[in-house]
Structure formats: C-alpha cells, structure tokens
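This report concerns only the one structure given below.
A single protein chain has been removed from this complex, and every other one stays in its place.
To keep things simple, chains are lettered A, B and C as they appear, and every chain counts its residues starting from 1.
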Amino acid sequence: MEALYGSHWILTLLLAIPLVGAVACVAGGEGRARWTALLTTLLVLALSLPLFWTFRIGTAEFQNAVSLPWIERWGIRYAIGMDGISLLMILLTTVIMPISIAGSFSYIKTKERAFYASMLVLMTGMLGVFVALDLFLFYVFWEIMLIPMYLIIGIWGGKRRIYSAVKFFLFTAAGSLLMLVAIVVLVYLHQQQTGVSSFVYADLIQTSIAPGLQLLLFAAFGLAFAIKVPLFPFHTWLPDAHVEAPTAGSVILAGILLKMGVYGFLRFAMPLFPVAATSLPVIGTIVLLGLVGIIYAAWVAAVQPDAKKLIAYTSVAHLGFVMVGLFALNSQGVSGAILQMVNHGISTGALFLLVGMIYERRHTRLIADFGGLAKVMPFFAFALTVVALSSIGLPGTNGFVGEFLILVGAFQRYPLVAVLATTGVVFAAAYMLPMVQRIILNPLTQEENRELDDLNARERWILWPLLALILLIGVFPQPFLDRMSASVDGLIENVQTRRLPSQASRGPDLGANELRLAPTGERAIPEPDPDGGVGP
Amino acid sequence: MNEAFQPILPGLILGLPLLGAVLNGIGAFAWRDSKTIPSLVGPLTVLAAFAIGVANLLAMRAVMPHEPALVPLWTWMRSGELDISVMLMFDQLSLLMTLVVTGVGGIIHVYSVGYMRDDPGYSRYFAYLNLFIFFMLILVLSANYPLMFVGWEGVGLCSYLLIGFWYENREYSDAGKKAFIVNRIGDFGFLVAMFLLFSTFGTLDMPAIFREAPERLLADGALVTAITLFLFLGCVGKSAQIPLYVWLPDAMAGPTPVSALIHAATMVTAGVYLVARSGVLFALAPVSQAVVASVGAATALLAATIALQQFDIKKVLAYSTISQLGYMFVAVGIGAYTAGIFHLMTHAFFKALLFLGAGAVIHAVHDAWAATGAHGDPNDMRNHGGLRRLMPVTGTTMWIGTLAIAGVIPFAGFFSKDEIIWQAGVRGYAVLWALALVVALLTAGYMTRLMVMTFHGENRSGEGAGSHLHEVGAVMWMPLAILAALSVVGGWVQIPDALPLPHVDLLHSWLEPVFEPALLVAAGVAGQHGEASHTAPLGGGEALWAALSTTLAVIVILLVYRGLAARRYRPAAEAAEPTGFRAVLYHKWYVDELYDRLVVRPLLALWRGCWRIVDDRIIDGTVNGLAGVARLAGWTGSQLQSGRVATYLLVFMIGALIILGSLAF
Amino acid sequence: MNAGYLADLALVLSAVLFAIGVGGVLVRRNAIIVFMCVELMLNAVNLSLVTFSRLHGIDGQIIVFFVISVAAAEAAVGLALILAIFRHYETVDLEAFRRLRW
Partner (left out) sequence: MTDFLFFLFSAMAVLSAIFMVMQSNPVASVLYLVVTFFSLSGLFVILDAHFIAAVQVIVYAGAIMVLFLFVIMLLNLGSAEVGDLRRGLSQLLAGSVAVALVAVFARLFLVETDPAVPEASALDPLLEAQGAVAAVAEPLFTRYLVAFEVTSVLLLVAVVGAVVLARRRAP
C-alpha cells in the first residue's frame, strides 16, 4: 500500500487502467461491456481514493511525480504529477465516472462496446489532463478526450446530435488549436533563452516573456480555456451539447469536462503568463464576462422549457462564479473556485442523472410534460430537491461553501462585482425552484405520469454517493480545503510575485528540470522528499 | 458572578430535533403508514430539547455570566484569513430564544399530532417540522454570521417545504416558491453584509465583531450604515416587512400549525432577533436605526389596514403578524432591544394561540363539511359564525389571545406593546409613537371583527353542518389552553414601575448583559441628546398613557363588537365583492398586482428576450454566420472538384509547368 | 551521329510523346483511350530512361523493366475497373462517372 501510494507509478496506473478496460470492452461481448467498464472505473476509484489520505498536506510541490523522456529531440517528456488542485480533480473524475457508467445501463441500448470503450478512453484523457506536467503531453490528453466525447454525443445523442456534436467539436477545436500555437511559441522562446528545447511545465514557467507577448499568448490559451469553461459569450455550444448528449455524456460534460477550462487557467494560463493574468484589462474582461455569465445565464435558464437546457445554463452561471473567484487571486476566491468546481461536478452531475432518469421513463425533457411526480416517485422527489438546493447554494450543502468563499474572496478584490454576482444567488432560486415545482410538485395532470415507477435500486445507488457528498462537503469542507490550500497559496504567490518586473526576468540557471512549482518569497516550504514519500 | 457558565448538553439541544427530522424522514419512506412513531419522535425530541433548555436557563441564572459561553464544534471553512467554525453561542438572549422556539414549537408539535391526524404525509410533515426546529436553533445559537445564515436559509427551506406541503395544489406550491424567492432577495442583503463585515473585521465571529466594532467603525459612517442596511434587507425578507412582506400572506397555504410555528411565532421573528443581536452595529448607525423603525411602523400600519378587510381567517392573522412584526422593528429600531424581544416573546404566545385556534376552527369546519358533503373554503370567516357555543374552549382561548394582542391589561400583549409605545414616546419619536398608538387601536378592531365573524352571530356553515361542528380533541385544545395561560401570564415578567402593580423586572435584568454594549454605544453616539425624557410627546406619564391605551382598546373592542354582532353576513359563496375603499383594502392595496406588473412580468420578458434574441440570434447568429462564411468558401472550392479527370490533369499540368518552367527559364 | 546529339534528339522525342499523351488525356472522354494515353506517357518516360541509361549506366534499363511490369499490373487492374464501371454505368464516358463528386 505504502509502496504504491508513495511511488511514482500510481498516477500512471490510473491512466493505464481505463485504456486496458477499453480494450477489454471492445474485445468482450456486447452484453459484458457495461460490466467491464463499471468494474474498470470502480477499480480506478478504489485505487484513487487512498490518494486523498496519502496526499501530503501543506506543500505545493507535485506529488507522485514522474518525468521520463519521451521525444528527446524536442524536450518532450512524459511528466505527470499532482498537487492539491489536481488531487481534487482526479477524485472528482474517478467518482463521477463509475456513476455515469452505471447511469448508462438502461440508457445505452446500441453499440454498447463502442460506447463503454469511448467512456473509458475519455476517462484516461481527462485524468491525463489533470496530471500532465508537460505541455505537449497536456495537449495530447486535451485532444484525446475530445474525440470520445464527440462520438458519445454524435452516436448516442438525441435528434439533433450531429449538429450538436459538430458544434461542440468545432468550438473546442478552434480554441485548442490557438493554444497549440501558443505552446509552440512558448517553447521557442524558452529555447531562445536557454538553448534547450523543452515542453516541461517546470521549465517553461521560468521563461521570461515581454508583457505584450504575454498578453497575446494568454489570450490564445485563455480562449481555449474560456470556450471550455464556458465563459459568456462562448457558451452556446454547451446547451446544445447537453441537450443532445446521452445522460452519461451530459454528466461527464458538466461534471468534469467543463472543469478543464478552469483547470487550464489555474495550472497553465495564469502561472505561465503572470503579468498578463494580473493585468487590469485581462482581469477586468474575464471577471466581467464571468459576472455577465452568472446573471445572464440565470436569466436565460429561468425561461427554458427544456429541463436539460435549463441545467446547462445553470452550468454557465456556476462556472461564472468559479471564474470570478479564480481571478480574485486571493486565498478564499481561488479555494472557493476550486471547491465550487467539485461541487458543480457533483450537483450538476446529479441533476443530469435525475433528468435522465425521468427521460428514460417518459422520453421527454420538457418540464411541462411532468408535474406532481412527488406522488408517484417520492425518492426521486427527495433526491431532486436535495440536489436542486445544493445547486442554488443552500447553506449546509456543498454549493454554499463554494459560493460563499468565492464571493468573500471576490468582495475583497472588487466589491461591486461581488455584490452583483451575489444577485445570482437570488436568480438561482428563480430558475431552479420553478423547475423543481413543475416537475415534482403541482397536480399530477398527465395520465402518462400516473404509472411511473420510482427509482430502482441501481438508480438509488448511483445517487446516494452524490447526495452524501453534497452534505459532506457542505458540513465538513475543511478536509477538502486543507488539501488544496498550499497549492492555492503557492499559485497566488507565484503569480503575484512574478508579475513584478524585477522578478519577471529569470536567468536560465533556474531552468533546471525540476518538477515543482518553485514558490518564491520567504515562505518556508518543506523540502520535497525526492521519492515522494507517503504523507507526514 | 463571573464564574464561567458551562452550557449543559449543548450539542443535544440541536441534535435531538435533527435526529427527529432524520428519523421521520426515513419514516416517510420506510414506514409510511405508521402514525405512532412520528407522533412520538416529532414532539418528544423538541420537548426534550426544551427540557435541556430549561436546565440551561436555571444554570445560567445561577451564574449570570456577562460573556457568552462559546461551544466550538468543528472548523467549518478556513481559507486565508477567513476562519469560520461551527460554534454555538449561549447567552441570555440565545437561551431565551431557544426556550421560545422549543417551547412554543413543542406545543405546536403536540397540536399537530391531532391536526395532521389523517394526512397521508404525516411522517414527512414531522420531518420538516423537526428540521425547522433544528435550523431555528442554529439560527439563534450560532456564534458567527455564516452559521446564523445556515439557520436563516434553513428555516426558509423548511418554510418553503411546509408552505408547499400539499404540493398537489398549484397555488400552494406557488406560494412556497414565492416565499423562498422573496426570502432570497433578503438573503442577498445578509450575504453582502457578511462580505462587508469580513472585509472590515477580518472575521465573522459575532463576539469579536461586537467587541471591535466601536473602534473599527466610524459611528454614523457610511460603512456601518451600509452593513446594517444590508443586514436589515435580510430582516425585511425574513420578517416580512415592506417591501418584501408579500410572501407571508400567501404562506398561509401551509398547514395551520405551520403558520402558527413558522409564520407567526418563530421564523418570521428571526429578523428582529438579528437586529437585536447586532445591536452594537445598529447603535453605531442612527440612519439605519431610523430606517428600521420607520419601515417597521409603516409596515405595522399598512398590514393592519389590510387586515381590516380580509375574510380568510388565516390571512387576517397573517397581516396581523406582519403588523406586530412592524412593532418589534419599531422597538429594535429605536434601540429598545429588550422591548422588541419582549414583544417577540409574548407575540409568540398569543399569535401561536390565535393560529392554533383558527386551525381548530378550520379543522372543525372541514370535518363537518366532510360529513355533510358541502364544499367551500373552510378558512373563510363568512362561512363560520356562531361557533362560540359549539367550540367553547377554542372560543374562550381565542378571546384571551385577542385581548392579549389588543393590549388589554393584564394580558401579555399589554405589557410588551405598552413598553414599545412608551419607549418610542420617551425617546422622542413622536410620529412613531402616534402610529404605534393608532395601530394598536386598529389591532383591536380587526381582531374583534375576526372573533365576531367566527364565533358570534348565526352559524353560516350551511345546512346540517351545525350538528357536525364540535370541539376539537384534547390533543388539540390542551395546547390552546397552555398557550392561553401563557398569553395571560407571559407579560408578567416585566411590569413597569410606573403602574400601580407589583414591580417585576425579570426580562430587563436577564437580557442586560447582552444589550449592555449596544446601549453603551448608543449612549456614546447619541451623547448630545442627553437623558431621555420621562414624558410622552403630548405630556403625561407612563401610567396615564398605559391606562389610556388599554381603555381605548377596550372601547374599540366594544364598539366593533356592537357594530358587527348585529350584522348579518352572507356565506362566502353568496357574498358580494367589496366595493369602494373596502375593495382597495380587500385587494391589499393592489400591491401583488403592482409587483406582478412592474417586476415579475418585465423581468420574465427580459429573460425571454435574452434567450431568444441574444443567445439564439446574436451569439449563435454570429457563430452560424461564421459557419456560413466557411461553407461558402467550401462551396467555392468544391466547384473545382468537378469530378472530371481531365480538369484535374489540366490543373496538375499547369502547376507542373509553372514549377518546371521556373526551373527552366 | 555522336551519342550526345542522339541523346538530345531522343529526349526531345520523349518530351513530344509525353506531351501528346497529356493532350490525349485532356481531349478524350473515352476511359479506355485515356488509359492508352497514360500508357503512352509511360512509354515516353521509358524512352528518357533508356536514353539516360545509355549515358550513365545500365540502371536506367532496370527501371524501365520495372516500369513495364508495373504497367502490366496497372493495365490489368485498370481495365478490370473499367469493365466493372461499364457494367454499372453502361458507358465508358468519363463525364458520366461523377459519383464521388460532391
């Protein structure tokens, strides 16, 4: 146990198992694919959960890190590792995946092998994005996950699936190509300064870049991530993709994929280009867009007739909160943003699952086709209520902790924006409660709804972990905050100190191939254990 | 005196109701048909919490600490400077509130056993009710603002769930939704106030804030005024004051015990509690205090006028509640915190009593109609009448409640209301004082109207209903009796010196340690005003005005009784619509309609516009336009793909010629 | 005639034949004739190769040998294709084969 979790290999193992599972899915029979996939994801979950406890709190260094040469000629390495931020994202992924696979059992009826294999490949891609510490590797993972998602929407989606899949693909690909250009420019600059070609994060972060160019590169990275987040006005692919995607696709899309945009900002765009990330025009633009997203998406969500589309718009609003918190660039804001990413993954994922469950029963997503379901589906009503309350940030649920931290952080930085963002809390009630009411409350008028069965055991077991997490994070968020705090502080310090011109230019002597986000300043960070040993 | 006070079983006070909620919640799925378990679990957990509260009260009386006892449980969230613990705070005020909540709550739980007897959602009901008690206790016992906010929104949630308890009625679930959303507007203010507090103090713990506020905040400054006004916005939502009071009358959709507990006795008074709790801050902000008191007085008057022309018995009581809450805000607004809390307490007794009595009436009419097969609105007083003989206990206890709320000596309401009026007077708020007096008379008027229409005159419940109408069971009238007793004696904890009665000073001395800092600050801020006068704005001492107000109240009661007892009302189905000014009052000054036209509809139109025009046309239009450009370019290019090999070869050859030619020449 | 002069003439001849082949592909619509024009172009290239072989060594002829064998294979497959297409379209007119055009 200790040998595994102290080792370099645990993360690689997490990346490899889904791929093996995918092969097994394709090789096995049509009926066995679902079980193969479920077992694979459960295995990954079981392997990843102990990371939460073996993770060493209080250090911003990357743990369980590996750095092996891959394409030596260009300095591309297989460099992976995790800090507190990645840890939460990894766990979010490994928790959501088995749930969304179990949630597909009755939804996916055709081409099961291909579906579950796509899901598993997607899982590798997502995990890879969260652990990659080499920009080339990151880009590869970033693109890998695009394809299975495209297939999942395009093959197993609803009526307009082709349109949505293409829209999803084009939006995302357009952004990521710009990012590729920026990566190449960055590597070129690094090579000019040091004479060594390297794609490794720890090297590139040392590159000094003129402020003007930083702005351009940040814009290129930022556009890729902003589309993924999605930041207003790049959000219109999201409702379409969500509406057409199968339940599992929506769950993963909302639960994990959207987090990659924010993660990209956190891990790459901000530390690599600190001057740009802290410049007024950039912060102003992003925060304003986030704010507009919060309010605008809430407004639009309030008038949606389609439940899935409504939830999709709430994602835009929630991610708007996350972006506002992130660019507050203080401890509360960033921690809240990260926690809110986890929260959003849980509660929005659960919402999509719930809508998927009634969709399977009634084959409609229109809110108006329901009503009074609490009478025939009491457990469903209970779960929907809890999840909806979490989504609107009721204190005691996870949603509140994230939103509160974000808003407290943002208020110290830009009070007016924070106050306006707080109105989003009001609007959240104004879109979520009417939906809840029109689905589970009100008289049961439609005859078709009278015969609906309540959730079966499988569906309940899918939901219980999410419901438990909603309350757990709502009441005891501190263990989660503890794990990210050192990384968050490291990030903030890194960005804040390196934007100063005197420290912006670093000599190549610091460009050692060292796998840690070297925190500057006086903070005493314990020297990393070279073997990445088990926690204190 | 300075011994530390150790709270007895603090976790259990909160834990028991929560346990009850969980058990009943499981019961709502697992043993849906069992009435026994919820009937036991529901009331007993709350009463046990009450017992622990009493034990704490006795312990605290022995010590009488000047500092609140803090019970840290666990770290909730800590990030950077922000450090919020789940921490309970026991002082005289929170303990008093705990007793009111668990005491009145326990009584109402018992009453509910009878009232909800035949409801299919019995277990679910008690789950919500217990959960409400839990959140209400968090609200009053929390030692920091965020934790208080947990209770604040938690009670809102329970209110939402209980208003829409009979969710199959669209109006009822609409009412629940309205309550939640309107409350959220207030919560927005609470949140912003917390952000301001945190950026000022670097902490959200109440003891620390109150300790440092006089030094950190400039008295009468913009910052403290902003903080307190935002806090008050939260109170306006939760305690149903102008302009956010509109949800409370609709909230009567819930079961009547819920109206009694949540929408009269406890939750809606949370705003008063918050202002009193944050007295130090409000004392630093005279402008905010003026706003609080003015809004309170205006609300008291507006709601009282509306109550005059309502026919739904619960609506009358709801507007009465809003009006009485206005009184409480007048009290805390002018800095008479003890008076506000005093009225809060007595109001909890008599308003709970009145609601439960109304519930008994509704229950009886409902049952009678179920027997005769008649249909109609059992809440409508035009369908009642003459129930005094049929339901003697209910009638008698409700008269006690009426006398209490009308401020007739020696009932509880007299002492608390009189103190508010008197405090307004001596502190020089002449307008508020006058308004408070007028509203007191209006109160006597609409309450007497309610009693007369319900219990006097002829019975209008329809053919044959009379023989089926009878007194409710003991499980329901016993709570009425207890509350009636409290409505009588509840005011005797604080009898002013000036009256020719034995002087009692339990409440003031009890709450003094809590409000002392606020009063000191207020004295400092208002230093130039000097001592308060000892006469009312029109002259005369406290005894005179007390006698005058109680006499006037009695006169009003008698006049209204004489005026209405002879009047022959028609049952609701046959009654004509009110006309003239009565119609304006009957339609509640058309405020709901106004909000609908000015706020709800324009917002919905705006939102729809955002979706249909901005999203679908502008953003997607841009994207689709780009796609169109790309498609056009593609089409142009595809015209080269003629499918004719010869063309391809020609182009290829021309290209080859260009390359070779550039080499050759 | 010396070798250089002869080679020049042969190369020009190969260019002329190649150009005739190209022209043939451009003006004919009969798939078989176009195919024959392609064969002509191949032969023109063969002629160049043989000429160069005379100047530079035997390897050119080896290449021609391979070209001829590949041409034989190509002819077999190509004609089979034309046969198959003809069965479907009942014509060998290239203008008629537009299925893959979009």
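Just so we're on the same page, contacts are C-beta pairs under 8 Å (C-beta built on N, C-alpha and C of every residue); 3 or more make two chains touch, one makes a residue touch a chain.
For clarity, every value in this text was computed on a predicted model and none was experimentally measured.
Colleague: Of the chains you can see, which ones touch the chain that is left out?
Modeller: Touched by the chain not displayed, across the whole complex: B, C.
Colleague: On chain B, what residues meet the omitted chain?
Modeller: Considering the whole complex, chain B reaches the absent chain at 646, 650, 653-654, 657, 660-661, 663-665.
Colleague: Write the list of chain C residues that the hidden chain touches.
Modeller: Per the touch rule, chain C residues meeting the hidden chain are 1-4, 6-24, 26-30, 32-33, 35-37, 39-40, 43, 46-47, 50-51, 53-59, 61-62, 64-66, 68-77, 79-84, 86-87, 91-93.
As a convention for this text, only the chains that are shown with their structure count from here on.
Colleague: If you take the chains that touch chain A and keep only those that also touch chain C, what is left?
Modeller: B
Colleague: Could you tell me which chain's Cα centre is nearest to the average position of every protein Cα atom shown?
Modeller: So the chain sitting closest to the middle is A.
Colleague: Need the CA-centroid distance for the pair chain A / chain C, whole Å please.
Modeller: Centres of chain A and chain C (C-alpha means) sit 59 Å apart.
Colleague: Taking the mean of the CA coordinates per chain, how far is chain B from chain C in Å?
Modeller: Roughly 94 Å, centre to centre.
Colleague: Where in chain A do residues touch at least two different other chains?
Modeller: Correct list: empty.
Colleague: Residue numbers of chain A touching chain B in their complex, please.
Modeller: It comes out as residues 167, 170-171, 233, 235-236, 296, 299-300, 302-304, 330-332, 335-336, 372, 374-375, 378-379, 382, 385, 389, 394-396, 400-401, 404-405, 407-409, 411-412, 415, 418-419, 422-423, 425-426, 428-430, 433-434, 437, 440-444, 475-478, 481, 485, 488.
Colleague: Mind listing the chain B positions that touch chain C in their complex?
Modeller: 638, 641-646, 649-650, 653
Colleague: Under the definition above, what is the set of chain C residues touching chain B in their complex?
Modeller: Listed in rising order, the residues are 22, 25-27, 29, 34, 94-95, 97-98, 100-102.
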